[in-house]
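To start, I am sharing the structure in question, which I have written as structure tokens.
Every protein chain except one is present and positioned as in the full complex.
When the chains are written out, they are named A and B in that same order, and each has its own residue count from 1.
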Amino acid sequence: MEGNIAILGYGLSAIGPGIGIGLIFAAFINGVARQPEARGMLQGIAILGFALAEALAIFGLVLAFVFR
Amino acid sequence: MHLTGLAPLVGLVAETEGTPGGDPVAGRMPILPLYGELIFGLIAFGILYFVIAKKVVPNLEKAYAARAAAIEGGMAQAEEAQAAAEAAKAQYEAQLKEARTEATQIREDARVQGSAIVAEMRGQAQAEATRITEAAHRQIEAERSQAATQLRGEVGRLSTDLASKIVGESLHDQARQTGIVDRFLAELESGNLTAQKVDS
């Protein structure tokens, strides 16, 4: 079997952001379900949180390419 | 941006130099840019930005402003139309009211006139009736007095004739005759005419 262990590292680094993004959107859906009129405000915050959490996964991707 | 300090990157580039394409940049890590592409991207984006900033956005903003103005203008126009409609309605209502008043007036007049006519007619009829009644009364009175006068003469003559015949005593003396007749009539009127006295 051929491949690169760095890709495995990327897989591991994606776990945390995956859970984090799930939590962010779960909270977002909860918030909208309780207060549909707050959707606009919550959406921006949720996307921002999503971007911040995703940044970690992106670092993983970058490092997977750098150290291989 | 030269990443010569990063040994793994250089190693990687060197390692992949013998790719089938034979191009040294073909095997470059996907997170390192090809400078030609980077500069091309910057220039092309600059052109697009220029086009959008100079042509598209001003046009759209102009449309937005025009639309806002049109909506405001439309509102003013609508207000005007509403005011006109309201004025027309007020006028119409005033006219209606006037017409109604007029109708009432006419009706009232008609009623008054009608009642006046009726009253007049009634008055006339009353007057006629009164006149007729009076005439009748007068005639009756005249006839009665005539009848009474006639009757008096007649009754007097008859009774004197009768009495003279019965009593055989001439009562042609004027004064006595009148006295007797008057006494008789008075008795007759009072209702206690003593028939038995005459009969007997």
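Just so it is clear, a contact is a pair of C-beta atoms (placed from the backbone, for glycine too) under 8 Å apart; a residue touches a chain by one contact, two chains touch by 3 or more.
In this section, contacts and distances are computed from a predicted model.
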Checklist outcome for this item: Choosing from "Peptide/nickel transport system ATP-binding protein", "ATP synthase subunit a", "Putative mRNA 3-end processing factor" or "Alpha-D-ribose 1-methylphosphonate 5-phosphate C-P lyase", the absent chain's UniProt record names it "ATP synthase subunit a"
Item to check | Per the touch definition above, residue among B:V57, B:I140 or B:A186 touching the missing chain | outcome: B:V57
Checklist entry - If the hidden chain were put back, which of B:L34, B:A129, B:L158 or B:L188 would touch it? => result B:L34
Checklist outcome for this item: Those residues of subunit A that touch the unshown chain are 2-4, 40, 44, 47-48, 50-51, 54-55, 57-59, 61-62, 65, 68
Item to check | In subunit B, positions touching the absent partner | outcome: 16, 19-21, 23-42, 44-45, 47-49, 51-53, 55-57, 59-63, 66-67, 70
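Here, only the chains that are shown with their structure count from here on.
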Checklist entry - Which whole number of Å gives the spacing of the CA centres of subunit A and subunit B? => result 75
Checklist outcome for this item: Counting only contacts in the complex, subunit A reaches subunit B at residues 62, 65-68
Item to check | Complex contact set, residues of subunit B against subunit A | outcome: 6, 8-9, 12, 29-31
